[in-house]
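Missing here is one protein chain; the remaining ones are kept as they sit in the complex.
Showing subunit A:
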Amino acid sequence: MEKEAKELMKKAKGLTVPSLLEFRIKPDWEAAAPLLDKAALLYKQAGNLEKAVEAYERAAYAQERLGSQWHSGKHYEVIAELCRKLEQPERVGHYFKLAADAYMQCGKPTTAGECLFRGARVLEDVDADTALKLYYDSLDVYESSEKDAYSVDAFRHAIAFLLRQELWADAVEVQMRFGVVSEKNNARHSQNKAYLGAVVTWLWAGDAEKAWMTFQDAMAVDAFAHTEEAFAADALFEAYRNNDTDAIQALVKSKSQFKHLDHCVAKLVQRLPNPGCRMRRMARKLKKLMVEPEEEDEGQEGEEGEGGGRHGEEDLL
């Protein structure tokens, strides 16, 4: 099989080189492309991954010159998969990006987004930073091409990944973004769950102030203000304010809204309150925040809240 592949590669190379004997000035990509495709496939089947990568690269280039970006994108994805088998994570990310660019060029942004999403999934364990970048890229592609309906899977996996990496601020940001997208699609239930999930994430991270602020932002959205999720979050805040671990656990078990969240967030909720967070500080902050501030005290409260917030930042560092 390898010999055959080698023959095909040589032939294809011959076709792409301008020669006088066959009256060819410009390289003949149309004839070379299927030969390169076949050669690459044979190399892959023979198990010679390095050569297969090289062959697929040439094949992708040939398809690009032919104007068939779709096929070149497909080839780049195969290369990325082979690089993953070869355990070279940097190249994996690079090739997934090339594939996505090819798809975008032929006007198929949904495929590009899906390709980036697949790449991010593949790189999750190996290279977290590139995986994060690929997730964000896929979300951006979906947003810019207005195909929000396809983005839900990507959002869910991105949120799950960020929660596993314990990047709380990023996870909350993506959840709020998901809320916006859900609102555009008129998916109120998902939007409410996203907001509740964001509040829960901050409470798990131990930052009561940010949790309360996220809750206030969410309450400003009319669709959320009267839902069961809002009440569940409110009850949770009450339980935290009273510094009552048992109440929190009882509440989390009894209210079914917490069980209906996405599985990663639901896992966090069931383990609330986080034993590592400072309950008393959170309770104190919440006491200040949840009471209606009177006019004279407003300036003072703002400053105190900031001072408490600074302590919180230094502790979390």
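In this section, a residue touches a chain if its C-beta (ideal position, glycine included) is under 8 Å from a C-beta of that chain, and two chains touch if they have at least 3 such contacts; residues count from 1.
We take it that contacts and distances are computed from a predicted model.
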- Task: Would you mind picking the UniProt name of the chain not drawn here, from "BRISC and BRCA1-A complex member 2", "t-SNARE coiled-coil homology domain-containing protein", "Probable D-lactate dehydrogenase, mitochondrial" or "Transcription and mRNA export factor ENY2"?
- Result: "t-SNARE coiled-coil homology domain-containing protein"
- Item | Of A:5, A:79, A:163 or A:198, the one touching the omitted chain in the full complex | A:198
- If the hidden chain were put back, which of A:66, A:219, A:247 or A:279 would touch it? A:219
- Item | Residue among A:73, A:93, A:109 or A:273 that touches the chain left out of view | A:109
- Task: List the residues of subunit A that touch the chain left out of this view.
- Result: 104-105, 109-110, 141, 144-145, 147, 149-150, 152, 169-170, 172-173, 175-177, 179-180, 183, 185-187, 189-191, 195, 198, 210, 212-214, 216-222, 225-227, 230-231, 234, 256, 259-260, 289-290, 292-293, 302, 305-306, 309-310, 313, 317
